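One protein chain is absent from this view; the other protein chains keep their places.
Presenting chain A:
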Amino acid sequence: MTASAAVPTYGADIYTDEAILEPYEHYRALRDLGPAVWLEQHGAYAVARYAAARAVLLDSDTFRSANGIALNEPANQVILGCTLASDGELHAHLRKVVAHRLMPRSLRPLREVVARRAEELVAELVARGSFDAVTDLAHALPMSVVPDFIGWPQEGREHLLEWASANFDSFGPMNARAERAMPKCGEMAAYGAELVRTGNVLPGSLGAGVLEARDRGDITTEQAMMLMLDYLAPSLDTTISAIGSAIWLFARYPEQWDRLRAEPSLVPNAVNEVVRYESPIRAFGRLAETDTEIGGAPIPAGSRVLVIYAAANRDERKFARPDEFDVARPDAVHQLGFGVGEHGCAGQALARMETESLLTALARTVTRFHLDGPPQRALNNLIRAFGSVPVTVETET
């Protein structure tokens, strides 16, 4: 497919190592070109401006998720039928089976548990003085909360992080990263299917709820296999990304850490600002169901559209001083990092809870983060994250 006339084109591959490391100039160029820009290398229309991205996400009747999420066909086939990649009534039905357990009201009992684990973890790391903000901090809390919550048995957990990363790699264009990821995605799917066959999930968990829904006939066995992975795969790397980015940002901008410590009620806003500034998921696709338009640009039916959250969240048309990190930014809550609308992130309450708990616990004792060397980026087609951020912390005493 080629671009319709009247839509600007962009020739660069935005998924090379260099572009993944330094994406923001590409995103600025895309925003400046127009509300929709044909990506020659990827066969998709980029939507990089805030208003257009929001409009596309809210119009889920025109911009469909089934066959549309990934930038390559094999990945779209693999995920077809999970909540991420389904539409309309099927999507609403599947989301209902599991999402109610992720809503803030259902998570209330978990709040204390997460806060306590965050405090214990922070106390242990602060006592050490130096630690890795990614492997010691960002991995630890989600890994101690999410697998239990989903109900994953102990055996197999050692693969979770590599499987989850592979899932996100597979959603990009079919580059070397996506090719390498495909076998691991298969392993994860096979493991999820095995859990449904054996029923080997923790009692009372989200996974147990999926099996009960299958037993009641609300969903098929195949749907249960998809749902078993639906909320596990996206709930680790994303939160880990946000926590790692947060510590890196507060090390770089110590005055923002002072601000947060002086006014701890800003913590929820600071989490929105981290997600705005370093959006964990850079982009998801959609498929145009009919001939349509985006901000006046004609989009033919069947086109793939790439909504770049990380670009929309830095749009100078929406956010003042978009490249500044400001924990008190008044409209940080408008960030699109969790998506919005029908497919808005179902796990965002849990992600917010984990990240807020860690920042709150850290703000009580840590006065400064110092980088102990250059942070290492983890290269992933979808996730903006660090693999390592070595820090030393200063405390009040």
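Going forward, a contact is a pair of C-beta atoms (placed from the backbone, for glycine too) under 8 Å apart; a residue touches a chain by one contact, two chains touch by 3 or more; residues count from 1.
As a convention for this text, contacts and distances are computed from a predicted model.
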Listed names "Ferredoxin", "Acyl carrier protein", "Branched-chain amino acid ABC transporter permease" or "Hydrogenase 4 subunit B", matching UniProt entry of the absent chain | "Ferredoxin"
Could you tell which one of A:A19, A:A115 or A:V340 touches the chain left off the display?
-> A:V340
Sole touch to the unshown chain from A:A349, A:L362 or A:L382: residue A:A349
Which of A:A6, A:L21, A:L90 or A:M103 touches the chain that is not shown?
-> A:M103
Out of A:A12, A:L33, A:L58 or A:V126, which is the one that touches the chain we can't see?
-> A:L58
Going by the touch rule given at the top, which residues of chain A touch the chain that is not shown?
-> 58, 99, 103-105, 268, 331, 333-334, 338-342, 344-346, 348-349
